[in-house]
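First the structure, which I've put down as structure tokens, then a few questions once you've had a look.
In this view, the complex is presented without one of its protein chains, the others remaining in place.
Chain nomenclature is as follows: A, B, C and D, assigned in order of appearance, with residue numbering initiated at 1 for each chain independently.
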């Protein structure tokens, strides 16, 4: 599905432009064209290549999908591949977009699951001061929304991470914890794979002169800050989760010691009276105690006293 | 709440200036204006933007709060976001500040919990030789106090870290230790997140010519040294805490061995006499010992001797 | 075995050229020569050295084989050593190639196991627009196919890695898992050794002016992206496998706790009735229970009740 | 305590110069002044600041002590903070020095515990060829002695590290080892904190033109080599100690397996005859063995044979 809009002087001039006549609009210096293709077919791509005059290799990336986040510089335009994100640690969803940014146009290819452009359109239509910067202006708003899509995901990660931290040090060790710590770390690795190259992309756009319009630079810096914050979060959380797993392992070791101590203590408490019973179960003819009137209660008492003393000793040493 | 002061020739000239008339003061070449806003409202921000002529993006940062530590360079001024710190490993408190530094003014936005400026004001009022450097001079004192706020926090971390180290190798393994080691490491990660970008900020101020007044450079270098020391501390302590956790894990493993040895030893010491008792509890008709006059004491003696020999053996091998 | 082809104007002009007359073709400006040697003998190498005028050191690399991935720049040509890959985590196969690339020739030495050039030839014969770039054009297609050979291998690694992840957290801990995690990590280290220097090679070809023909640069960038993606995969998978082993270790520790708990619980459940039996096996003359009519069922009942209560207690505490 | 000496033409000219008249000597082009202050009082510092014309910030460092190793460049001189070292892994002692180096003077502030200058003085008095290089010459000898003080410390670390390594793999696992490995690692972290910035300081002195006299450069390179060697040692030892702790943990795990095997084996060896005794302790009326003449020896024999067979089996499987 192709959508096409033309802005003039920062304001929406025409919606639903015929994509086959885009090149006519592009010729007007004061026009700013945005063309969006959802899940492009080969025909769509060919049409765009013709209308915008795109390089064969750039178009091949669109055809193949699944590109890594990057910026490729061509003579009069550049191609950015970027990913919006939604979901959370268990179900991270990536929204691939290929964005061609020229002086007076922005060409976007979006792939399923589609990144939602509602906010982008709303901001384009209401911020003429930014749209006036031309292609760079449109690009800024789009990238800003893409990066803003990171933060709900980060919040979901953060919440999950904090839940796990609490569980690590809970009384009773949850055996599923290693798996959950692993899953969140894996999710962070995936997320990081999308974000790290975007930092380089933004760095490149900001550093290299003549790529984005001068006046819009502070706005891009703001996106850069957000990407940087996202990365900082990812790296700190990864480190924290690693530390949590290490602490969990120690907690497991500790718990094993506690169990072993209990085992040892109870074994002693049960084996000592068993030994006493064994002794008075011996069949010697001459065992004076056996003939005592209170021999039996004496033996039971002996067992009880021995067990109780052991119990108290273990209790005192914190083995029980 | 807005506070405004004007210095002239390094000396306090007027306190409680009307913020709406700041721009008049700014026009005087020999005036140095400091304006501080606590928890700025939208109206406060708008006022400042008008009076000081601030860029839209810079002001957006103030509105949004929760920025990362950074420096953003604008044409005639720069914006520094920095965090004072208080509390300790368990309750690290961050005091966010947005600082606009121009040639002859310093504009500070402080957010709850407010960073205390008492010392800053005292130094401004008593060090004319520094205030004479203009905006850079005021900024130096402010940043110096911000960085000085790190060291009581570092001391608290250090104390806690040393307590934990002692506990790691104490006789009886404390089961809460992994959690405490984890908490201190997490606190260090948070602290580090505030300090690392500040080092880059100071590096930038020092390296880039024409940002701070030339003569004040050695003073900024001193702040840089302090930030560097803070980071050194954070990194060394993180490493030490990681090593402590590893050592703790070994200690837990060692203790388990000790417990297992004890278990094994006591099991043997109890099971051998139980076996003897079992033997003399057999019902064979022809068991000569059973008829001995001293059969019973003999059996008890046998049990005692066997247990004692085992006990001595285990003792000698250090299993008990 | 030597194969030689001559292209003119991007189109195949002659197949099965006599290798001894290659230098004649090389003199024609419009000719593009490809010469391929499978498992070169000393005679083959000497012939090529003479025909193409190769440096002694470059030729020595061919003789010795087992070179690392690299690019060596000589005056009018450069030598690339690169490895195609096939197989998977358990049986990674490396296909060594030495590639001399001149302005109008490509000289390839292939070693057993031979890298299959079928696709390369098909693309050369069908993409005159690329072959027209001369030696750089041929080289592009060849390197592109070499890098494309990485992805089936990566898929095999990915599949294996995902299987292992599932196994790590399966109910019953597979004891072979550490070995398999180790094997896959070792495979990744080997694979990485081939790919990392190739990134540097492509970086060098792209950055350094005057090595590859200008117009083909975007094509090489595409290969670079693929190599980068391959490395990203390798690094992320290595990290994930390390995390999986750590999680596995925790799972093993957890399982040991479960076993110990079971051992402790069953020992108690069996030892308590054993003690009771021991008590009623004592030979005291005065043990009223022994004379009860229902003493025996009473004792059995006591045993059963004690065991049952213990069982319920352990069950409730999740020790069983 | 202040000491002051004047050299002329590489040779000691006057000892015990009055510090208040240092500025007179400094005016003579051919004089080389060394002034040393032990534990400077405020008066001492003020005197030096006046005589040598030092910057306020530089002097503030001296007042505050506890600076990190660094070099600060001022207009006509530079300040180096460096630490001599003595003691060993358990008792690392740091000797703080602040060194001002000008064209024709060296001003040293030493703090308790004082770094011993005996060797420095001896070398100054006996190496006129170096002292002729002026302030740089004196500085070279001083830094050389400071760095030389690292090596006895390194030797102490090395000896301790080697002892620990041997202990890690000794027959009987020493439970104090994790603590000792931790202590040595902590000592290395501390030592490293002193040495790393010194490498940067020396790098700076060597790289930056016009700071040290040209001809003395090869001498400084030699100090740099020594610092580099010290760092190499620290980093390698840290890595080795980490590896040793990991190996120790495996050794502990191994030992636990051995203990568990022994426990299992001995439990079986004792429980089987106990069971036999239990069987012949049953009170069935019809148990033919009980009536055998040699029933008792038979039962004992049975017990012995069963235990012996188990013993042999466990021995053969290396469980005992």
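Here, contacts are C-beta pairs under 8 Å (C-beta built on N, C-alpha and C of every residue); 3 or more make two chains touch, one makes a residue touch a chain.
A quick note: this is a predicted structure, and the numbers were derived from the prediction, not measured.
For the chain excluded from display, the touched partners among the shown chains of the whole complex are C, D. Across the entire complex, the residue among C:12, C:252 or C:313 in touch with the chain not shown is C:252. When the full complex is taken into account, the listed residue touching the unshown chain is D:279, out of D:121, D:279 or D:313. From the options C:12, C:121 or C:173, the residue with contact to the chain not on display is C:173. For chain C, the list of residues touching the undisplayed chain reads 55, 57-58, 60-61, 67-68, 70, 72, 74, 172-173, 175, 177-179, 181-182, 185-186, 189-190, 193, 242, 245, 248-249, 252-253, 255-256, 259-260, 262-263, 266-267, 270-271, 273-274, 277-278, 280-283, 287, 289-296, 299-300, 303. Within the entire complex, the positions of chain D that touch the omitted partner chain are 165, 168-169, 218-219, 221-222, 225, 228-229, 232, 236, 239-240, 243-244, 246-251, 253-254, 256-258, 260-261, 263-264, 267-268, 271-272, 274-275, 278-279, 281-287, 318.
Criterion: only the chains that are shown with their structure count from here on.
Centroid to centroid, with C-alpha atoms defining each point, chain C and chain D lie 41 Å apart. Centre to centre, using the average C-alpha position, chain A and chain C are separated by 25 Å.
Those residues of chain B in touch with two or more other chains are numbered 248-249, 253, 256, 260, 263, 267, 271, 274, 278, 281-283, 287.
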